[in-house]
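Only a single protein chain was left out; the remaining protein chains are all shown in position.
Moving on to subunit A:
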Amino acid sequence: MSKFNKDGANGSVIDDLPHALLPFLQSQSQNTLTRLYQRPSACLSIFRLLPPLDRQIVMNLLWLESPVPAVTMSAWVTREGKKIYDATLLNLSRLHILPNPSVRLSLNGTFKTSLRQAITGGGTIGSFGTAAPKDDKHQPATVETLDAYAVERWETILHYMVSSGTGQLPTKPSPGVLFLLQRSGLMSTVHGSALQITSAGFQFLLHSPHDQLWQLLLQYLYMAEEREMDLVEILSFLFMLSTMELGREYSVESLSGTQKAMLEDLRDYGLIWQRRASSRRFSPTRLATTLTSSLPPLPTSTSSGAGTQDQGFVILETNYRLYAYTDNPLQTAVLNLFVTLKYRFPNLVVGSITRDSVRKALANGITADQIISYLSTHAHPQMRKNKPLIPVTVQDQIRLWELERNRLKSEEGYLYTAFASQADYEYVLNYAKELNVVVWESPAKRCFFGTLEGHSNIRGFIERRTGGQA
């Protein structure tokens, strides 16, 4: 779980950090990756997840037949770029895209062939998905249907999480989803009762849908490792979905056994849509087709009523009052995590940010930065004219409330007292200060407190001293 949390948090807070999937791929064996690189669609998707300089290096080397001396390539890099360039080479070599970058640069043969195939077309693997033949009985699902389905599925999961502690009974997601939520540590059972949201779960709710989706999918991948499913099959299916076209139907026939088994899970998450569970065709939803982009994975149109996801809806005033133009129960529930809600209207929720409401959120494990970043990503267009976006008073106050909780700091260590003389005390204290292990000192009481690490040294010092005197 700890591994998972680290990856998830990395990808979400700052955009400049590498995509959450890359560390996972880097931890895979060379064999696994080489098998994955046999599929053009996987290469294309991984290429797209790379940071910009990595992409440029890959492109520079893509059409070269012979390796390039490392010196030649680094001559193109400016002085400011040196550090990033070195990190880039390391990153690419960990992904086994660029083996041994120290002397000569040349792309992994499999990766090169597949990416070339992806760019120019060709090959016979059909890794971009086989379209289903036209169905005379049914029209393929429209984009609106798919969007509505994806939103409904995704919000069911989030709404279940957010209302788990409140005693309401929202619709339950499928057992597979519940198991995944529990495994990822987003929800847990407290002494045998129903599932409860954890502090990791609260943090999860404030992330963007894109990060949430990848966080769950990464967990799915870890689980697949344990269930001994073929990771390459799973990854290549996800990548295939990400290159598919919204609103088109694809045939199940060309999928492998593992991939067919995945259909059910992905249907539960809202990534794909099928007319019936036994249907021989499936359509990817927007959640799936935007996996490798930074476009909003849920529809932005307001017409469907459900999704005001991307457009901001929150207005926050300097007097801590908050107006949220939304009719979405999920968004209201998420706001309820750190806002005291006062009034509710059909399209508007009014509340205020108070010390109690923020402390409640902090107690749940949400940080002040997460609250502020949620408020700024969901700010109403009207508020975007303000500079800074979130009133400074409110920002500072939320941070101060967080600091309030950190007034006490605990540290393990040893208290040294009962020195025979002031000189003795000062002599030992100076030694301890040189080691930089003093946490607190009181000359009046002739005692000081040292850290755990410093204890053996100080003890040895005192013993040597008293031993010498004796």
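Some notes on this structure:
The rule we apply is simple: a residue touches a chain if its C-beta (ideal position, glycine included) is under 8 Å from a C-beta of that chain, and two chains touch if they have at least 3 such contacts; residues count from 1.
Heads up, the rule we're going with is that contacts and distances are computed from a predicted model.
The complex appears with one chain absent; UniProt names that chain "General transcription and DNA repair factor IIH subunit TFB4" among the candidates "Origin of replication complex subunit 4", "General transcription and DNA repair factor IIH subunit TFB4", "Guanine nucleotide exchange protein smcr8a" or "BRISC and BRCA1-A complex member 2". Touching the chain that is not shown, out of A:248, A:321, A:355 or A:465: A:248 (per the contact rule at the top). Residue A:124 is the one among A:102, A:124, A:406 or A:421 that touches the chain not shown. Within the entire complex, the positions of subunit A that touch the omitted partner chain are 15-16, 40-41, 44, 47-48, 51-53, 55-56, 59-60, 62-64, 76-78, 80-81, 84-85, 117-131, 243-245, 248, 254, 290, 292-295, 300-301, 310-311, 381, 384.
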